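Structure below; questions to follow.
Just one protein chain is left out here, and the rest sit where they should.
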Amino acid sequence: MMRREKSFASKKRNEKVANIVSLVLVIILALIVMLPIWWIFRSSLMTNAELFQWPPKFLPPNWLFSNYKDALVYFPFWDYFRNTMTIIIPAVIGGTITATLGGYAFARLRFPGKKFLFSLCVGSMLLPTMVTLIPLYIMWTRGFHMADTYWPLILPYFCGGGAFNIFLIRQFINTIPRELDEAATIDGAGKFRILFSIILPSIKSAMIVVALLLFIQIWNDLLQQMIYINTSENFTIAIGLSQFKGSLKSDWSAIMCATCMSFIPGIVFYLIGQKYFVEGIALTGMKN
Amino acid sequence: MQKQYKTKKMHKNETLVAYICLIPSIIGLIFLTYVPLAAVLGLSLTKWEGVGIPEWVGFANYIKLFTTDPYFVDSIKVTIYFSFVAVIGSMIYSLAIALLLNRKIPARGFFRAVFYLPYVLPAMAVYIGWSWLYEANFGLFNYILSLLGIHKLKFIASSELVVPSLALIAVWLSGNLIVIFLAGLQNVPKVYHEAAEIDGANGWQRFRHVTLPCMTPIIFYNLLMALITNMQVVTPALALTQGGPGNSSRFISYVMYQYAFKSGKFSYACAIAFVSFLLIGVFTVILFATSKNWIFYEGGEE
Partner (left out) sequence: MKKCKKIISTILGLTMVFSLTACGGSQGETTSNEPAANAQTGTKQEATNDDVIHISYSYWGTPDEAASVQEVADRYHEENPGVVVDIVCIPNEEYVTKLNTMAAANELPDCGIMNEAGVLDFGSKGLLADVSDMYAGADAVPLDSITFKADGKPVAYSAANEILVLYYNKDLFDAAGVPYPSSTEAMTWNEFVNTAKKLTLDVNGKNATEAGFDPENIVQYGCTVDNWTWQLEVWALSNGGRWFSEDGKSCTINTPEVAESIQKVADLMNVEHVMPYRAGLTDDGVQSTICAGNVAMSTGGAWNIGTCLNGVDFNYGVARLPKMKDSVTICTGGPQVVFSQSKHPEEAMDFIKWYMKEENSWDSLIATGIWMPILEKYYTDDALTNSWIDNENFPEHDECVGALVDYAMNNAKSTCWYYVPHTNEFIELLRAVLGDVWTGDATAESVLNENYNALNAIFLGE
């Protein structure tokens, strides 16, 4: 009896020590990881001339928050933000839903042609988007006459949200024991019922991850947006940012200001979603 | 008889449900992926520069790629080298960070945001920022090196160091992998951990025998994703190095971009695209084939 209690106490101590060590490691790593970000932020508060001085300044000499006001003149953040969200909201919703449906089918359902379809799905991940750019551009513009609209940027996400996400959901569903499914089937539940009542709650964290990944992907997707959007009223954040890198000069501090403004929504979205997948819905197996 | 009928009906039902679930994906696969892919393959057998009718040339583009092209053969080597370093680096880094962040340390949520932040940043800003850190004359890293009395390094301006330097940025950016690992760690059933503790396993043993095996599907996913995205790398070349110095950071996708969009040689670029597709395909198949040996699916095998 005594031995078990003793080992229990020492185990707790060991865990505490491990936690402290982890904390120290995390702090050091976090500082290192933040360095380039700090570098970007401090550059947004300096003038272009100050940026290239030697030795490089760790802290901005004058904290020029006015740079942000100047950048806003040519970087209408809220307009770009609204435009970008017009694309992101439907695309993320569509992508998450269709990815979940697809992942469920591949993980749980049996049907003819499953292996074939799955290899097609994985195969499509191997294709860099740049490859299909020209044929798709011709299809959307000459075929559907959707140049300068957001449709070519939204609709593709309704088709599974990208094979990566279908695959991710599949992997997650595979970590859920099948016994629950079988129990529900015996109780007379149909496949959709199983999906909604059993699977969905358990993979909430994975779905949030998929939504987050889609958000970030579209937020930063310069190439596709630039190809399809022509008029500046319709520009998105990504296009707006790249405008500062002009042909004749580059307004570095403006770029950095615009960047710092632009990554805030991504972080906000992450912090909101974090609540859901951090706590996690860890399955504990069959409970009685 | 009744049982047989019910099973058959259930099977039919299951197939129907499956197809309903998969219709959007199938449409996408056909029209957004495979039809354009067929177009790309078809174009690669022609000579077309954006105007007029494509002219049939058979395999001439492919032959040219492997014989006289000044970029392509080097680009395959460079891409594989980069992927290797970046994938291994990102996997170790993100798994380690995810493990650390899974513990009960204060301000966990804040730290998680910190490590995720690089992934959220727009690519251009990331590369501009890092280019200032790496700058050969007046960059921050060289400043630190000079304070330590070490010779300045050219980093991305030197042919030896450019790939490791870019791979370091890729590792720094792998916050998305951390997020997925974290979600996976959450999914390890607590009962297993508790059972192992009762059996007297310490932290390291629990990690090796409980956490890791349960995580293998997620590890596989991250590995596959990291491999595929890193083999398609193009943004560092576009934003920073333009493939230089020489060909030492000239990735396959960058060569494709160069030919398609800077020179307008679309059909030639399609040939490159197809070879790239096959190359990544080979690595993916290898990964899938070996996966059966080490992945443990809680929910049962297919």
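To keep things simple, chains are lettered A and B as they appear, and every chain counts its residues starting from 1.
Operating definition for what follows: a contact is a pair of C-beta atoms (placed from the backbone, for glycine too) under 8 Å apart; a residue touches a chain by one contact, two chains touch by 3 or more.
Just so it is clear, the model here is predicted, and its values are computed rather than measured.
Screening A:K16, A:K69 or A:R142 against the full complex identifies A:R142 as the residue touching the chain left out.
When the omitted chain is restored, the residue from A:Y150, A:F164, A:W219 or A:Y270 that touches it is A:Y150. Only one of B:G28, B:G129 or B:G243 touches the chain withheld from this view, namely B:G243. Only one of A:L25, A:M226 or A:L271 touches the chain withheld from this view, namely A:M226. Residue-level contact of subunit B with the missing chain is found at 49-52, 68, 70-71, 136-138, 146, 151-152, 154, 157-159, 238, 241-248, 250, 257-258, 260-264, 266. What subunit A contributes to its contact with the hidden chain is residues 47-49, 51-54, 73-75, 83, 85-87, 89-90, 93-94, 133-134, 137-138, 141-142, 145-151, 154, 196, 222-223, 226-227, 229-235, 239, 242-251.
What we mean here is this: only the chains that are shown with their structure count from here on.
Averaged Cα coordinates give subunit A a centre that lies 14 Å from the centre of subunit B. Subunit A contributes residues 11, 14-15, 18-19, 22-23, 25-26, 29-30, 33-37, 39-40, 43, 51-56, 98, 101-102, 104-105, 107-112, 114-115, 117, 120-128, 130-136, 139, 156, 158-160, 163-164, 166-168, 171-178, 190-192, 205-206, 209, 212-213, 216, 219-220, 222, 237-238, 241-242, 245, 252, 255-256, 259, 262-263, 266-267, 270-271, 274, 277-285 to its touches with subunit B in the complex. The touching residues of subunit B, when paired with subunit A in their complex, are 11, 13-15, 17-22, 24-29, 31-37, 39-40, 43, 97, 100-101, 103-106, 108-109, 111-126, 128-130, 132-133, 137-140, 143, 172, 176, 179-180, 182-184, 186-191, 197, 202-203, 214, 217-218, 220-221, 224-225, 228, 232, 234, 253, 256-257, 260, 266, 270, 273, 276-277, 280-281, 284, 288, 297-300, 302.
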